[in-house]
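Note that one protein chain is taken out, while the other chains of the complex remain in position.
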Amino acid sequence: MSDDVLRPMEEREAAAKLTGAWHEGEGILAWLSATGHKTTGRRFVLTSFGFFIAAGVLAVLMRLQLAVPENDLIGPDLYNQIFSVHGTAMMFLFAVPVMQGVAIYLVPLMVGAREIAFPRLAAFALWMLLFGGLLLFVSLLLDMGAEAGWFAYVPLSGPEYSPGKRSDVYAQTITFSEISAIAAAVCLITTILKMRAPGMSLNRMPLFVWASLVTAFMILFAMPSVMMASTFLIMDRLIGTHFFNPAEGGDPLLWQHLFWFFGHPEVYIIFIPALGMVSHIVEAFARRPVFGYVPMVLSLAATAFLGFGLWVHHMFASNVPQLGASFFTAASMMIAIPSGIQIFCWLATLWDGRLVIRTPLLFVFGFIFTFVIGGMTGVMLAAVPLDLQVHDTYFVVAHFHYVLIGGAVLPLFGALYYWIPKVTGRMLDERLGQLNFWLMAIGVNLTFFPMHQLGLEGMTRRVYTYPPEMGWDRLNLIATVGGVLVALSVLLFLFNLLRSLSVGRLAGPDPWGSPGLEWATSSPPPEFNFALPPVVTGRSPLWEAGEEWPVVTGLKLDQREVLITSVLDAEPDHRTEFPEPSIWPFLAAIAVGLTFIGSIFTPWAVVAGSVPVAITLIGWFWPKPGEE
Amino acid sequence: MRAGIFAAFVILVGAAVLLLVFGPITYVREAREFRPDPVAATAPPEIRMTDLQPGLPLPGPNPNTGGENPSWYERNAVALSEGQRLFSAMNCVGCHSHGGGGMGPPLMDDKWIYGSDIKNIYATIVEGRPNGMPSFRGKIPPEQVWQIAAYVRSMAGLTPKQASPSRPDHLQAKAPEASYPEQPPAGGLIPPSATAPQ
Partner (left out) sequence: MSAKPRAALAALALSLGGCEGPQNMLDSSGPQADTIEGLWWVMLTVTSAVWFLVVAAMLVAIWRRRVRAEALELSGEPKPHRRERSLGIAVAASVGLTVAILFAFTIYSFVLERRVFAAPPKDALEIQVTGHQWWWQVRYVHKDPSKIVETANEIHIPVGQKVTVRLSSPDVIHSFWVPNLHGKRDLIPGQEAIFWIEADRPGSYRGQCAEFCGWQHAHMSFWVHAEEPEAFQAWLEQQRRPAPEPPDDLTRRGRDIFVTGPCAMCHAISGTTASARFGPDLTHLASRTTIAAGTLPNTRGHLAAWIADPQSYKPGNRMPPTFLPPADMQALLAYLETLR
């Protein structure tokens, strides 16, 4: 980079001092205390990827069970647990946190900050995610896995029809992961609004940062709804309240409203960050800024607002008044418009760019190919009459896997190929990457396309088997073959990743010639991100930078001092000192975790747990000696 | 990196320890046993204490059984929950109400005329008792009698709390079984129904 050449001395001196201030230390204690956003972000992604693989194994088991009719490989009881844990893990433990993990890693780099806001809270979010996921999967091994689906409709998940502790485990897994998501969202919002590099006004923010901001706000509004629902559920089950008991004035539909008021925005919480990723990849490999920055940003915001207005389209088959249903039909149709705008803007960018076809861009092509199918079936599902036919059939299974795999997982893999060189400092193998792409793209379409037809032919969802005379066996077998291909492609990715760690080509700071600030520092970035924090003058800083590269000076180098800027125009506002790494977030997460897990078994756990929670929080917020 | 591998190792070991420690409890509590053992279910018939029985008299002897390990039923959440369902469906509530008693003695206190062991309760249901408790031999299959017997014990707080049923989805007749303190049977006053001439 130009600044490497121009200011080697200055930079080297600054880096030496900064290393002293920002170093995280060695050893187990330091490892548990680490709060740096790159550490947290990396762990977030690895943790959620671990849950992705575990839930993927469950998916393969389901496909094996359904490969032939009346299969007795897996009985109904185990199958119900498997599909419930698969859904719960994929939605709560993989899709949301992996996107947040990428954001925790990248957003501070993209906005030119030294650290994420509230780094200890981000570390706490990580531990909550880990404990919640372990709860779910260890419970599955203990024959205590969630059994009423990821949506856990009452009364099936209620005290009478789900005896034992299985649905309590589900409810508390939700609580864990929502706390994690909300905590991470708070960190991201604050970082994005208050810690951007000087000059990075809102209208110069990278699109992934915009996407993360929008997503984080959606999380703040959507997640409390499901946390309340899961708390009602566990209260119904544990202490005999009647929130969902119609005989005592409760209502089973209350659960559905609370759940889907979160559940539909959830889809966009997963999908909007992926849109941000796609924009960055398209920009880098089309060698021009994304066409239509302003419509793109407005589309993201519009999606977020509309996303809260269509939850009832999951409930068209319940007793929704017709006029109400019409409103949600209109909203569900409308949300296709912002998605359409973004697709057209990317197509325009591709149309006008010089396309350097590499693995990340291939994944974007796969995204457009696959996601648009999911979007089209989504439009169909908005129409009440058609929805009532295909609702709760394999048509819907096909639809949302097209949307979530096509719309989020394919971009995510593209993003991993794109940004992993920044994280590890080494390139992934291009040929393995392309093979990875083709295996995954073909596997996904082979798995899920036949499911459209299965749904039209009457195959309902969440069935552990089906009669041979229904004629569903051939398409199911094809889907199973596709599922195995997807599993192979993920294994290939892991192989490629592990291989790159030792023999991968060194990446250098900016292997793709990308314009974003994250490429302005070394790969992997130092603990302080930038020796000299950049000042931004446009939307594509590295492409617009001339010989002179303005930087921020005047921050203390021997302390964790960062610059806080104004919300709209990112004008320097004041300096503040950031906290040291701390073991307290880890201890607080353990205390909160034990409280939640204990509350599965006795309400007294909430009382007993409040003591260690209070102690750890006091330790966490204890002022540093010498502070006023 | 090394610490990360260590952490993963700790997690795996921790999971294994949890499996070993809690597995024996949860595998009993959470099990869904759909198909009772046919051999146990065709054991030789036992005696009957009363001529009363619901419906019409049986045409002949009917197979009956004792289970190998009846205490399994009171530690299994599904068996208890099924017992709760059958307690209403088989019309036990007709006489015993929801444990509070009516024409029959209450079941939610700790006073037991014919013993509080699950085998005693099983025998009471299958054989019947003088003064009105009919014999359900040949009417309710042994598996379901064990479930009802286990549930009856849960009404007195004699089953593990973690497995006992919570509130059902009906009008609330009484506090959920799972909310009772676990208690040993203490005996006590004989209810009026048992003091009548036998």
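Chains here go by letter, A and B, matching the order in which they are written, and residues are numbered from 1 within each.
Following the convention adopted for this analysis, a residue touches a chain if its C-beta (ideal position, glycine included) is under 8 Å from a C-beta of that chain, and two chains touch if they have at least 3 such contacts.
What you are looking at is a predicted structure, and each value in this text was computed from that prediction instead of being measured.
Interchain touches from the omitted chain, evaluated on the whole complex, reach A, B. Across A:224, A:340, A:526 or A:619, the residue that sits in touch with the chain not pictured is A:340.
Shown as candidates are A:49, A:243 or A:291; the residue that touches the absent chain is A:291. For the chain missing from the display, the contacting residue among A:239, A:355 or A:564 is A:355, taking the whole complex into account. Residue positions on subunit A in contact with the hidden chain: 75-77, 80, 148-149, 153, 155-156, 161, 246-247, 251-253, 286-289, 291-292, 295, 317-319, 322, 325-326, 329-330, 333-334, 336-337, 340-341, 343-345, 347-348, 350-358, 365, 368-369, 372-373, 376-377, 379-380, 382-393, 450, 453, 456-458, 460-467, 470-471, 475, 510, 512-513, 515, 540, 542-543, in rising order.
Of the residues in subunit B, those that touch the hidden partner chain are 32, 34-36, 38, 41-42, 54-59, 62-63, 89-90, 138-141, 143-144, 169.
The definition used in the following text is that only the chains that are shown with their structure count from here on.
Note on chain placement: the centre of subunit A and the centre of subunit B lie 46 Å apart, centres being C-alpha means. Residues of subunit B that touch subunit A in their complex: 3-4, 6-7, 11, 15, 18-19, 22-23, 26-27, 29-32, 34, 77-78, 80-81, 84, 161-163, 165-172, 175-176, 178-179. By the touch criterion given at the top, residues 27-28, 31, 43, 46, 75, 77, 134, 137-138, 141-144, 155, 158-161, 163-166, 236-240, 242, 245-248, 601-602 of subunit A touch subunit B in their complex.
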